[in-house]
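With one protein chain removed, the remaining protein chains of the complex are shown where they sit.
Note that the chains are named A and B in the order they appear, and that numbering of residues resets to 1 at the start of each chain.
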Amino acid sequence: MPKFEYAPAPESRAVVTIEEAYGHFVDGAFTAPAETFPTLNPADETVLAQVSQAGSEDVDRAVAAARRAFEGVWGRMSGAERGKYLFRIARILQERAREFAVLETLDNGKPIKETRDVDVPIAAAHFFYHAGWADKLEYAGLSASGADVPRPHGVVGQVIPWNFPLLMLAWKIAPALATGNTVVLKPAETTPLTALLFAEVCQQAGLPAGVVNIVTGDGRTGQALVEHPGVDKIAFTGSTEVGKSIARSIAGTSKKATLELGGKAANIVFDDAPIDQAVEGIVGGIFFNQGQVCCAGSRLLVQENVHDEVVSRLKRRLGTLRVGDPMDKNSDLGAINSKAQLERITSLVEAGVAEGAERWSPECSLPAKGYWFPPTVLTGVSQTHRVATEEIFGPVLSVLTFRTPQEAVAKANNTAYGLSAGVWTEKGSRILWMADHLRAGVVWANTFNRFDPTSPFGGYKESGYGREGGRHGLEAYVTTSASTLTGAAR
Amino acid sequence: MSRLDVRKTYKLYIGGAFPRSESGRSYEVVSASGEFLANASMGSRKDVRDAVVAARGAFGKWSAATAYNRGQVLYRVAEVLEGRRAQFVEEVAAGEGLSARAAGATVDAAIDRVVWYAGWTDKIAQVLGNLNPVAGPFFNVSAPEPTGVVGVLAPQASSLLGLVSVVAPVIATGNTAVVVSSADRPLPAVTFGEVLATSDVPGGVVNIVTARTAEVATWLAAHRDVNAIDLTGVAGAEGVDWAALEAEAAGNLKRVHRPTLRDGVPVEPDWDADPGLGRLRAFVETKTVWHPKGL
Partner (left out) sequence: MVTVSTTTRTASDVAAQARDVLGVSRLTNRALTSWLHGLPGVDQVGNEARAAGLGTRSIKTTSKAWAIDTAIGMIDLTTLEGSDTVGKVRSLCAKALVPDPLDPSTPRPAAICVYGDMVATAKAALGDSGIHVAAVATAFPSGRASLAVKLADTRDAVEAGADEIDMVIDRGAFLSGDYLTVFDQIAQVKQACGEAHLKVILETGELVTYDNARRASFLAMLAGGDFIKTSTGKVGPAATLPVTLVMLEAVRDWRELTGVQVGVKPAGGIRTTKDAIKYLVMVSEVAGDDWLTPEWFRFGASSLLNDLLLQRQKLTTGAYSGADYVTLD
């Protein structure tokens, strides 16, 4: 029995109102619920609400509404005015931050500490950042020729995943709107609620009808949206498998796509790393959001001469990780988002053990109901093991070793993925040399899982293409060729 | 019987507070049509001196704040400015002799100008900075940094739109400002000080001295602890020789932002035009850092 037991510190559910059932948000209003299916709280498997499955007519209507809004009010609006709408949205997200944090935790299963301190504030910051670009696009270095204001594509279809529902919505909608596009967005089928609450924010901000449309549903809805001929550009975040099928489906058309897909990032720890901060970086890298992160540091590549010390410190540190009720403010790790995902994680870890890895988890008591997986460390992993090559997308760390910087780089790059990497060392030159040689879109040195709206994010190779955030993230949302589309006025 | 209104007292804005001039002097401010509006504090060289001390004191923290934070503060300034729109419309209409409608348009433009600059804070580094591909195994980056304390002679004619157009870019880039307001139309500047004081702008980041430009400009231009000076306000200022001011500024090699000239004569710029990057570039220094890349 620990001396200092933390009493339950539950965040209140009362701050947010969840409807019994939701329709879609099209052309500025909610449709009546139809063809509904439940969305669950993965921490206890209770039903939170019913949401609607959008069929091809629903998608059609949404795209048409977005087109009308683009050719009408949004496409004719000055950048300064567009920016002010985005500032309003950012402000309202700040004002309603607690509601969104609680709703996200209930629908996704991640701890309230994370939604409160990371997901919601960064989502609001994304809207603030992009609000400021709306009337400055000619300075962003995007135009085909110097000082022209770059033009938007038109209607953008966006499909987002379940791991950071609100944050991914912000990453998609903010740049799209700032550059003058209109949007049809489909949230993941297991996490639609914060997107639907966001529709309320659009209404409160007075956003013109049709500029943002939200349709809910499963993969079929996403496919209908992506294949819709009225969509000029697609933005997708999700699995590499689906990303490839999207790339195939737009082949030969004029549709553009950006894809932000999976990863199997190497978190590289040298013998001269600041050891206590490196351990924190390893923990944050794979256990933040229960490891359900595309850029998770899922492979620890530790220099062989400090392997035992690092692993021993890591195991000691994991003893204070708190797994439990996501609504408890002291929980560090919450539930896995769905039964399907839990099964995937479980079977991959079993495969890892069968391949010869040694499995270890700290002592933790998991709730009886809900989808739970303990934080897990697999040691003795080799490059050819499935747990070193396949994305597990769960709280599972595979530990491998290296001897020299070149070997670390070779092992880190030896994957079809290329989203992110971590480097831990006190030596500046080595950080920069490693950064040069790592084939990854994001390199974190002496830190991990840091996100900022000004900082471009995206992958190499099968982790996708295109960047989100920063000046570079605007590129995907504008067209640099001469176009007869009605472009945004200055 | 109509109600007697409570008139505002117009003082200086220094270090986040509203002191009177240490000289104890004031001067009459009249409307465009000659009616008495108020007595404004007549700022002295010592007030300018105190303002520079306050600006220098505030520089460390303001320049070290994140760009995001500065943007939030500037956006808040716009919010509060919007909330006080009616008061500004009245002051600008009276001071500049505009119709209510025209004054409304200029106040709206001023609010939107602040929003424009609020959106720049976290993008300046991306537009003005870059990596340099040097011919060697070195990481080399050039980044803009604020120059320090900037002296600003605010425009004589455009008492709000012109004012925010010269002040916002200075603080958006992380500098702090000592502003000499329009001599004849100082009242919106003081009210703007009130907006700043209630918008999370830390004391000393912006300091506003109402004064006869000719009396205090030289002291500001010559001050060794001021890093840059914006001479916009010489246009239409009585008794001011801007070339002499620039010569004084050379005493510590201040960065000088010259007034707009037409036929060699300083004029006020067209405040409705796109500001461009000029005032953002004017008050930043570029720092270039090298670091080897190796095992």
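Here is the rule we go by: contacts are C-beta pairs under 8 Å (C-beta built on N, C-alpha and C of every residue); 3 or more make two chains touch, one makes a residue touch a chain.
Here the structure is a predicted model, which means the values were calculated and not measured.
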Which shown chains does the chain we cannot see touch?
A
Just one of A:253, A:305, A:320 or A:383 touches the chain that is missing; which is it?
A:320
Full-complex contact with the absent chain, from A:78, A:143 or A:330
A:330
To test your reading of the contact rule: which positions on chain A touch the chain that is missing from view?
2-9, 113, 117, 272-277, 280-281, 320, 329-330, 426, 446-447
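What we mean here is this: only the chains that are shown with their structure count from here on.
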Express in whole angstrom the distance between the two chain centres, defined as the mean CA positions of chain A and chain B.
41
Interface residues, chain A side, partner chain B - complex:
80, 83-84, 87, 125, 128-129, 131-136, 139-141, 405, 428-430, 432-433, 435-436, 453-454, 470-471, 490
So in the complex, which bits of chain B are touching chain A?
67-68, 71-72, 75, 112, 115-116, 118-123, 126-127, 137, 139, 274, 277, 291-295
